[in-house]
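So that we are looking at the same thing, I have put the structure below in structure tokens.
One protein chain omitted, others in place.
Up next, chain A:
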């Protein structure tokens, strides 16, 4: 297998391109992770929101080109509104990291939905947090929600995935879908949006307002399971 960007080969009269896994998704999301991310964005349509994505901790990841995709099994919604302040972000990263260790997870990604509909590029905050996460998890990705495609029916996946290449965050070809089971994710997310479950979604900001608010969102996790 050849790695790196597309290389074309000539074989007799035919030419075929061998791509590395640039075309295959190196990131997948479970329904629970996808759902909670969208519910967070739906709860605060007038704000920027952000959060973390966690994967199961594996003792060693194979470093060959056609590795197994990173599977984001859960998402922890962080803040809404002003995202560019440091102290609470640090608190959140510490607490969530501890929780991850207790649950054999690792913080492996970051998502953000910007304030304005047509704004789908990662900004300085996104890049900084994602870089921080990469220090601990080299294959961390940065996901930006494309607000303009966000509908109640969830007809299409609305995530843009950025990966770190040569010191820049580069957008991955987003024609593939990034969910473990897209049909299930679409169905369940649409159902939860319809029933306004986002009103009960808890992010870290809500937790800081009242410690009884649980940012692991057990109730929503249960709803997702019930609908599976």
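Following the convention adopted for this analysis, contacts are C-beta pairs under 8 Å (C-beta built on N, C-alpha and C of every residue); 3 or more make two chains touch, one makes a residue touch a chain; residues count from 1.
FYI, contacts and distances are computed from a predicted model.
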Undisplayed chain, where the name is taken from the UniProt record, one of "ER membrane protein complex subunit 2", "Golgin subfamily A member 7B-like", "Latexin isoform X2" or "Superoxide dismutase": "ER membrane protein complex subunit 2"
Taking the full complex into account, find the residue in A:58, A:98, A:148 or A:195 that is in contact with the omitted chain. A:98
If I consider the whole complex, including the chain that's not displayed, which of A:68, A:85, A:183 or A:228 touches that chain? A:85
Taking the full complex into account, what residues of chain A touch the chain not shown? 45-46, 82, 84-88, 90-91, 94-96, 98-99, 102, 116, 119, 124, 196, 208-209, 211-212, 214
